[in-house]
Each structure stands twice: as structure tokens, then as C-alpha cells.
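The complex appears here without one of its protein chains, the remainder shown in place.
Here the chain labels run A, B and C in written order, and each chain numbers its own residues starting at 1.
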Amino acid sequence: MKIEITANAFNPWQQLQSYEKILNDKYAGVYGAANIFVGTMRNYNEGDTVQSLFLEHYAGMTENYLAKVSKIALERWEIIDTLIIHRVGEIHLGETIVLIATWSGHRQAAFESCRFLIEELKSHAPFWKRETLQNNSVRWVKG
Amino acid sequence: MKIEITANAFNPWQQLQSYEKILNDKYAGVYGAANIFVGTMRNYNEGDTVQSLFLEHYAGMTENYLAKVSKIALERWEIIDTLIIHRVGEIHLGETIVLIATWSGHRQAAFESCRFLIEELKSHAPFWKRETLQNNSVRWVKG
Amino acid sequence: MTITVKFFASLREQVGKTETQIEFSDSLTVNKIWQQVTANKVLPKHILVAVNQEYASQDTTVKEGDEVAFFPPVTGG
Partner (left out) sequence: MTITVKFFASLREQVGKTETQIEFSDSLTVNKIWQQVTANKVLPKHILVAVNQEYASQDTTVKEGDEVAFFPPVTGG
């Protein structure tokens, strides 16, 4: 289980490659399915062109919350491991905002637990997006 | 849209990185969500330890079928693109068997279409698995 | 008329053929082709059929140059 909140841009595919190397020390051949969700910064939201995005979070509570839902997922589904990486701070076009991955013996558990984690993150993890629009006006995304 | 059947081992994360580079020429900032399924060779199946796997396919029909379901997914969901890579031939422990990815504006379409593609592939794409067990006995996986 | 008949996976091993050509004069259904290449065995219900690389049924009629394939339930992915 890994939870990381980072202010640095990251490449989701390189993160997955590195993480699977560690995972395979213990679980090579054990998992047969992985489901991955990657959320990326779009250039539009609610009909407006977005220039850049700032992500605020509640340091401490965010990590605790994500660890809690990861543990719930590991209990509720037959999954082997979970990974969540989430950006904070200033984010630019096309950069990854969030990466979620789950590994399991069979595909149903991988799909369902990955979906569960992103839905819980979106509805309860204390992150807030502030958008800078094309005309340089700034707004908080409404929840 | 990409469909590839390959007899060579491939790294799913490198494939995704390469494919997104091409995708971003046209769609940077347009997609906000990607869902990815990776199927990997397990060391067990139906209670037995599996040594290696051979994947047979119906060349031509397989590619046609996967192209057909990819087109259906692109029509049915608001997704931007789809990617399917599937191994054939001799496969060893921990190697990737299948990679499926879908990209969309929002997460629901990405999750649903990715799941749709793996379910269609599993139920109708003409691939057949032959397992070599620990005692060197060989069996075809039952569908 | 000539058509090509293909077999895959466990069925290929059971029938003992990968591919065969058959010649016939009348129009034939998939089911009749199966009987012709297997010496009048009954086509099992679980066996899948494709004509020209598209799924077809046992009643599909084939024509000159068609490719007919028989295979067991698929197990990829």
C-alpha cells in the first residue's frame, strides 16, 4: 500500500513501472489483473477554457483519509495491493493529477476497488481545486 | 485506435507512455481520465501451479473482432481513444498478456468502456490458452 | 466450389487437422461442412463457428471461396 501526496509533476507510467518492481519481489505471478485510473489536467471545465490549476489539500488529514479507504478496499475486495499518488500545488495542462492502481488475482476485484478508491477520493478526500481561466480570472471548483 | 497482436513480450507502462505521446499531439488537455486494464500471467489457475502458457489465436479474425468492439466502445461512450495490445505464443510468469486503455473527458466513460472491452475480449475474441503445469502436463483452459 | 476449413486449439488437436480444403457442388450449410470433414460426426453445441472471420451459425450457408472456422470457447485476456 502506498499513499503519496506530491507537489512535483510525475509520470504515472514510470511510477507504475517502479512500483511493480517492488511489488514483484513479493507477488510475482500472484496477481493476474491490475486496474489503473489516471486523472489528467484538462484545458476545459464547465464550458470554460482553463489555463492552470492549483490544488490545495489538508496535509495530514488527506493522507489519513486515503490510507483509511485503501485499507477498506483491501478488506472488501480480494486485492493484493493499492497505490495512490496525488498532485498538489500548481498544475499545468496535460499533467497528471491523480494515479490510482489496484492489483488482484482476477479482474472484477481490480476494477471495482479502483473505482471505489477514485469515488471515495473525489467525494471525501480533502483536496480543493482552484482554476485560472483564460482571462486570468480565478475560481474555486464547486463541489 | 490501436489494436496489436504480438508474439513479443512487452512492457505495458512503456507502451502507454509511447502511445500517450502520439495521443497528446492531437488531444493534450482534451482528456481528463484514463482507465487501464493489465492482465498478467499468474503462477496458478484452478488450484494448480502453472509453469508457462501458450496463447493461440485466429490471425485476422482476432484483429477484426477487436477493431469491431473498439469501434462500438467509441460510439457508445464519450471516449477519445482506445488501445488494445495482446500477447500470443509462449508466455512466462509475470509477463503481460493483455493491455487495454481508454481515454475520455470524464472517469465514468473511461471505466465503463475499458471494462466493456476486456469483457468482450474475454468472451468472444478468438484466443485460446494452453497451460503447462508443474508436472509438465499440458491442458487447454476451459472456456 | 472450393472452401477452406480451419480448426483451432483443442478442437484442432481432436480433429487432427489445422486446415483443409473441401470441394462440393451444391450450396452447403456450416453444419454439412462439419459433417463432411469429420465423417458425419455431430457438431457439438459448444463449438463456435466463423465464416470469413465473422461469427456465424451452424445454419449459415457458405459460398465459393469462403473460409469456415470451427473452434472451442475462447479463453484469452
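Just so it is clear, contacts are C-beta pairs under 8 Å (C-beta built on N, C-alpha and C of every residue); 3 or more make two chains touch, one makes a residue touch a chain.
These numbers were taken from a predicted model, which means no experiment stands behind them.
In the whole complex the chain that is left out makes contact with A. Touch with the chain that is not drawn comes from one residue among A:Leu16, A:Val30 or A:Ala125, which is A:Ala125. In the full complex, subunit A makes contact with the omitted chain through residues 39, 55-58, 60-61, 64, 86, 97-98, 118, 121-130, 140-143.
Quick note on the criterion: only the chains that are shown with their structure count from here on.
One finds 27 Å separating the Cα centroids of subunit B and subunit C. Chain centres here are Cα means. That of subunit A falls 48 Å from that of subunit C.
Subunit A and subunit B have centres, each the mean of its CA atoms, that are 22 Å apart.
Taken residue by residue, subunit B touches two or more other chains at 39, 118, whereas all remaining positions touch fewer.
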